[in-house]
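Yeah, one chain of the complex is gone here, protein chain that is, but the others are all in their spots.
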Amino acid sequence: MKEEQKKTVLEKYKIALQKGERFWPDSIYKDLLVSLAIFIVLILLATFLGVPGEPKADPSDTAYVPKPEWYFLFLFKFLAVYGQIPLLGKIEWIATAAIPALVILLLFVLPLMDKNPYRHYSRRIMALSIMAVFVTSMVVLTVISGIPTTSGNTGMSAMTLLQFLTGLVIPIMAYIIIVGSSFLSNKLKLLGSRLQKWTAVGGSLSMIVVAGVVILIAPPAAPSAEVQVANTLTEQIIAGQDLYSLNCVQCHGADGEGGIISGVQGLEGFNMKAIHSQDEMYTRSDETLGDIISYGQPNLGMQPFGKSYGGALSTSEIDYIVAFMRYTWDDRSVIPAGAVSTIPELNPGEVPSWDVHIQPLVKRYCVSCHRTGRQNNNYLMTSYQEMLTTGDNAPLITAGDPKSLLLTLINGHEGKDPVTGNVIRQMPPTKLLDPKYVDMLTRWVMAGMPQTAKEAAALAPTPTATPTGGVAPAVPTPTPTP
Amino acid sequence: MWKKLFAWLDERLALNELYKATLDRPEPKGNWWNTLGSASLFLFLLQGVTGIFLSVYYTPSPDHAFDSIQYIMNGVAFGWLIRGIHHWGATLMVLVVFIHMLRVFVTASYKYPRELTWLIGVGLLLCTLGMGFTGYLLPWDQKAYWATTVATSIAGSVPIIGSFIMKALRGGTDLSALTLSRFFAAHIWMLPAVLAGLIGVHLFLIIKHGESEFPGKDD
Partner (left out) sequence: MAGSHNISRRDFVKLITGAVGAIIGAAIGLPAIDYLIDPALKAAGKDAWVPLGKLETFEIGKPTLATFTRSTVNGWEKTVNSYGVFVLRSSDTDTLILSNKCTHLGCHVNWNVDKQEYICPCHDAQFGINGEVLGGPPPRPLDRYTGDQVQVTDGKLLIYFRGG
């Protein structure tokens, strides 16, 4: 900038100052209002959206798909789009290092590069056009960052081509036209700046339109698996209890008591030692317990459960199981209030319901085997409907029938398959349920298997009568599901 | 009495001069877009305050980082608020800094005599992004762990010195306790120190040259 231009700039500024305001309090007052608005937004975000929960870092989870913070998403997407260029796309450092470094450098030297002495927007068409295209492409890349660049077929597909267009081709063309038209001779200056203006507008609009098309034709994103994060110790122990019921009960028993294993391939008849004893709990640290669950004990027949050894449990899930074991069996641990999901006790005359009583009971003692993928004569117990309708010998329970197969089995009697004549063992096979739970299931069946607490309350007889006798009246079920 | 006390203090601290130089300055007619710089400063201070509070309970080690944050969120009174403000404050700060920069670009405020203010500003933007990047790892959850793994591999793709940069960032070949503790140190000591220093220079330059006026048709 020439000295005289500098002088005019400073003089103009002096005039502007005279017509202006005071920093304190005029400007600070405005700043304060804006900051206050931001502060209120922050409080609202913290209160109503909070911070989304995530499971603990698990270096053994080789399937996790990483995502950067949202303000780096455009860069992340840029890498993917750039990588689709044949040949040049293979030189990854151009996109990961050279281009970002160049952009930062350009930002740094912007005041030295921009020799244009004018400040009003009408005289800075070129600079504004470039920035408009740049910002639009950043926004567009961020918006489409969740959509895969390829649509299944190897090589160039319509999807790849469109993302190419909006993410790379249009902005690059726009930059070339804008910079190129600045070389137009003096005569055509007006034409040049018009061309720049319309390139910026057209380029930005077409990027937005193409991105819109990309979003429209994108295959619906697979619903991301809901991750259950147990936050407090209480939640962790309960989560651990559920995981223990699913994964461990078959061999170790519902309370870690062990016993003769039955129904597990390869371990039939093996006498499993108890794992809930003081000996076990006092001599094994949490870390050891976690390692045993994760690696298994292949020589003793225990398969690995940890993801890093081919099992299905993540590090956090194993931590939860260990927490459950520690806090329920180790008498040195003080269990936090509410940390055990107990099965509610029944009052005399109360009718149990699926939601309140039977589901936790079944979850604790039965679901370990009675779910898909296990040997269970196809009798599943993971939901109310399944419990009533599934099984090779369905129905296992009939409202008001004390001879229902399920009741026979849990009372320690053997049953007989009416078709094949095969003997069906008592259930659960290793150790019968506590009598109060047998009573609970009996009462539930006798009352007609109510699902919700409300239905159960409606079925309850007058408080004095006890329906545990053998001759309960057949009550019509409110939800008949044969 | 108060007047006397003030006069005594003013004699020694030069309060009046300070007031005239920093607060009682003339300014061009203000514009609401011009408040975003102060908003960034406000967010920086807010991040500083909430960050200091978070460090009371946070433990930068792989064994305890996640659990200590769970404790802040669920165990400590108003922990959710402090962490929530810090979490969303980071997001808003990046956004506000970016829009502030765009405003400066559109009004061409980076031109004479404010070139250096812009240059320092770019440095501030990079530091802010650096704060976001280092802060992202600290909760030591899945997202943090794997995003940082990939982000540091990006540094590793630079030819020749790439793998050295990656190892220097990670403090070893893989993400480990060393990575967490050096990101923590960068997040709470190094980057804030640089940020504070640059903010100081930025503010000095603004006071020295005054806030730029909104450009008129003949500018």
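Order of writing sets the chain letters: A and B. Residues in each chain are counted from 1.
Throughout what follows, a contact is a pair of C-beta atoms (placed from the backbone, for glycine too) under 8 Å apart; a residue touches a chain by one contact, two chains touch by 3 or more.
Nothing here was measured: the structure is a model prediction, and the numbers come from that model.
Note on the undisplayed chain: of the listed residues B:13, B:45 or B:168, the one touching it is B:168.
The omitted chain makes contact with just one of the residues B:138, B:154 or B:191: B:154. Across A:197, A:307, A:357 or A:443, the single residue that touches the chain missing here is A:307. Counting over the whole complex, chain B has residues 61-62, 149-150, 153-154, 156-157, 164, 167-168, 170-178, 182 touching the chain that is not drawn.
Although one chain is not displayed, chain A still touches it through residues 59-66, 76, 79-80, 82-84, 89-92, 95-96, 148-150, 152, 154-155, 307-310.
In the analysis below, only the chains that are shown with their structure count from here on.
Centres computed as Cα averages put chain A at a distance of 30 Å from chain B. Contact residues on chain B toward chain A in their complex (touch as defined above): 23-30, 32, 34-36, 38-39, 42-43, 46, 62, 66, 70, 73-75, 80-81, 83-85, 87-89, 91-92, 94-96, 98, 102, 105-115, 118-119, 122, 125-126, 129, 132-133, 136, 139-147, 149-151, 154-155, 157-159, 162, 175, 210-213, 215-219. Within the complex, the chain A residues that touch chain B are 1, 5-6, 9-10, 12-13, 16-24, 26-28, 30-31, 33-35, 38-39, 41-43, 45-47, 49-51, 54-59, 61, 64-72, 79, 92-93, 96-97, 104, 107-108, 110-112, 114, 117-122, 124, 127-128, 131, 135, 231-232.
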